[in-house]
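On to chain A.
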Amino acid sequence: MIPIAYPLVLAVILFCMGIVGFLLRKNAIVIFMCLELMFNAANLVFITFANHYQVIDGQVFVVFVMTVAAAEVAVGLALMVTIFRTKQSIDIDQMNSLKG
Partner candidate 1 sequence: MNIGLNPLLLVTFFPLVGALVVLLLKPKWKTALRWTALVTSLITFGLSIWMLTRFNDIDPEIQFELNLPWITLGNNQIGFHLGIDGISILMVLLTTFLMPLAILSTWKAVEERIKGFMAFFLLLEVGMLGVFLSLDMVLFYVFWEFTLIPMYFLIGLWGGERRVYAAVKFFLYTMAGSVLMLAGILWIGLQYGSFDLTQLSGSGLIPAAAQLWLFGAFGLAFAIKVPMFPLHSWLPDAHTEAPTAGSVILAGILLKMGAYGFLRFNLPLFPNATVTLAPWMAGLAVIGILYGAAVAYLQKDVKRLVAYSSISHLGFVVLGIFALNLQGLQGAILQMVNHGLSTGALFLIVGMLYERRHTRLLENFGGLWKVVPVLGTLALITTLSSVGLPGLNGFVSEFTILLGAFSSTVIGSPWFAGVATLGVILAAVYLLFMFQKLFLGPVTHEENKKLKDVSAREILILTPILIFAFWIGIYPKPFFMLMAPAVEKLTALVQSAALLAH
Partner candidate 2 sequence: MTLIDLYSILPAATLIVWALFLLLANFWFSKRQPVWTPILAGAGLLASLVVSIFFTGKPMAGFGGFILVDGFSNFLTPLFAVTGIFAIGLAYDYLRRMGIQRGEYYTLLLFSISGMMLMASAGDLIIVFLALELLSIPLYVLSGFAHPRVDSQESALKYFLLGTFASGFFLFGTSLVFGAARTTNLTDILAIVSSGEADTMLLLIGSALMLAGFGFKIAAVPFHSWTPDVYQGAPSPVAAFMSVGAKAAGFAALIRVFSMIFPSLAAELTPIFWALAALTMVVGNVVAIAQTNLKRMLAYSSIAHAGYLLMAFVPFGDAVTRSNSVASALFYLTVYALASLGAWAVLIGMEGEDNQGTEISDLAGLGKTSPLSAAAMTVFMLSFTGIPLTLGFWGKFYLFRTAIEGGFVTLAVIGLITSLASAFYYLRVVVKMYFQEGQPEFHWNFWTSSVAIFTALALVVFSFMPGSLFDLALRSMLTGS
């Protein structure tokens, strides 16, 4: 049996990687992948605890999260495509005309 701490630490590391990636990368696609990383870190925690407590709630939650994430991908990618069409770029640092 793997101690519960291991997957939890891994989840935290994944979550932080996601955050750091979000803050450091410029490409919207990569940033979006970092967000998926954050979601999946959470999924990992759910699974870990569900397994630890032997309850099913965690697994249920994970299934929903994955579904929702898929929906988000659909919306997100569609958005990026339309942006790429107008701006020929998905560098998020070029998206700063609204400010103040």
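Keep this in mind: a residue touches a chain if its C-beta (ideal position, glycine included) is under 8 Å from a C-beta of that chain, and two chains touch if they have at least 3 such contacts; residues count from 1.
Selection criteria: all candidates are chains of the complex that A comes from, given by their letters.
As the structure is a computational prediction, the values presented were derived from the model and not from experiment.
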Identity of the candidate that touches chain A (this complex; choices 1 or 2): 2
Footprint of candidate 2 on chain A - complex, ascending: 8, 11, 15, 18, 22, 28, 31-32, 35, 38-39, 41-43, 45-46, 48-50, 52-53, 55, 57-58, 60-61, 64-65, 68, 71-72, 75-76, 78-80, 82-83, 85-87, 92, 95-100
